[in-house]
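Please find one structure pasted underneath; my questions will follow.
Only a single protein chain was left out; the remaining protein chains are all shown in position.
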Amino acid sequence: MSEFSETLARVRYKDTDQMGMVYYGNYFTFFEIGRVEYMRERGIAYKQMEQEDDSYIVVAEATCRYLQPARYDDLLRIRTRVSESRRRSIRFAYEILRHDGGEVLATGETLHIICNRQGRPKSLPEKYRQLFPVKIGSTN
Amino acid sequence: MSEFSETLARVRYKDTDQMGMVYYGNYFTFFEIGRVEYMRERGIAYKQMEQEDDSYIVVAEATCRYLQPARYDDLLRIRTRVSESRRRSIRFAYEILRHDGGEVLATGETLHIICNRQGRPKSLPEKYRQLFPVKIGSTN
Amino acid sequence: MSEFSETLARVRYKDTDQMGMVYYGNYFTFFEIGRVEYMRERGIAYKQMEQEDDSYIVVAEATCRYLQPARYDDLLRIRTRVSESRRRSIRFAYEILRHDGGEVLATGETLHIICNRQGRPKSLPEKYRQLFPVKIGSTN
Partner (left out) sequence: MSEFSETLARVRYKDTDQMGMVYYGNYFTFFEIGRVEYMRERGIAYKQMEQEDDSYIVVAEATCRYLQPARYDDLLRIRTRVSESRRRSIRFAYEILRHDGGEVLATGETLHIICNRQGRPKSLPEKYRQLFPVKIGSTN
């Protein structure tokens, strides 16, 4: 299985702001789309993780670097990989490219902590752990 | 107590789209703000309604008529009233005005059904009912 | 060509609210997606309409009726048609269905006025007019 997951998303009018580009906070929705597809491709339905395994992937940190503006109706290619995984945390890295042309529009990272419904940190259940490549350590 | 509730909200960059005005779906957020303030002024904390009284105000219908565009940084005056209240439903009516000048920018309505956590319709608890003026009938 | 256009969209975490369903204002984004796809299938790139023909489709009225909640990760089927078209206005009608199962979750309508960049009403350029079936009158 490829280390990367790729998925497409089209920029909606709703995503733009009056500067005529995607509002800076909305890139994090594209990161969410990439993250969910990364998991789906590996057989992980995040909805089930929440409902059946009481495991919520709570975001602890998020960063985006904006290189070129994404504009209305652009078809975006979202490339997602796990850049670090530990027992209780996962770090995803993203690249957003314009599908036509291939320029990188934005890059970013999100760090997540595994929590139960009450928001208390827990270890990622065993069955999911094998699906995330262990990148750095396994003690946290 | 006045029949109307009025509250102010400023248009954020996030609310605009590339046409340079507020995105049409975002007016419903301003209606939400008006609705919540209407209830707060009458001593109803909607959060408690959900948590303590298992009463959710679920929207069944929403309409907005757009008269003049609201633009970035406009200070909006949201005027909210109950246009109809029944045992299991409430209808709110809204006007959104530009605070400087007073033009009406949009008008709208939302119809709500009272439901429990499972989404099943129920009667509005007695203690809340007296806070909403009964406008039309009381049998539904 | 079919009278209807159909397109799919998946509910994102971003679209939900704490009631665990899609926020009521966000259905209008799904209507936008349906509307844009309806035009794209008929060879109309809305981006070009704005940039090359100075024709903006400005919303004048929008309504949604909520029948069943759409939830996180639901794949939605958005069915769009033109229910009325005149020289200076177009009315779209929408149905949002759950792709698995086919229940209708919401229905709605939007009425649009053709405007130029300054927001002044104008007639829809001839080349676009033939792409919208004339439904009622042609004098307005």
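Letters A, B and C mark the chains as written, and numbering starts fresh at 1 in each.
As a convention for this text, contacts are C-beta pairs under 8 Å (C-beta built on N, C-alpha and C of every residue); 3 or more make two chains touch, one makes a residue touch a chain.
Just so it is clear, the model here is predicted, and its values are computed rather than measured.
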Contact with the hidden chain (one of A:E32, A:D74 or A:E95): A:E32
Contact partner of the left-out chain, one of B:D17, B:E32 or B:E95: B:E32
Residues of subunit A in contact with the chain not shown: 19, 24-29, 32, 56, 58-66, 69, 110, 119
Missing-chain contacts mapped onto subunit B: 12-14, 29, 32-33, 36, 45-47, 72-73
In subunit C, positions touching the absent partner: 13-14, 16-21, 23, 25, 71-72
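In this section, only the chains that are shown with their structure count from here on.
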From subunit B, the most remote chain by mean C-alpha position: A
Chains most often in contact, by C-beta pairs: B-C
Classification of the subunit A:subunit C interface as same or different, half of numbers criterion: same
Central chain of the complex, centres being mean CA coordinates: C
Interchain centroid distance [CA atoms averaged], subunit B/subunit C, Å: 24
Centroid distance [mean C-alpha coordinates] between subunit B and subunit A, Å: 34
Subunit A and subunit C: spacing of chain centres that average the CA atoms, whole Å: 29
Shared interface positions of subunit C, touching two or more other chains: 29, 32
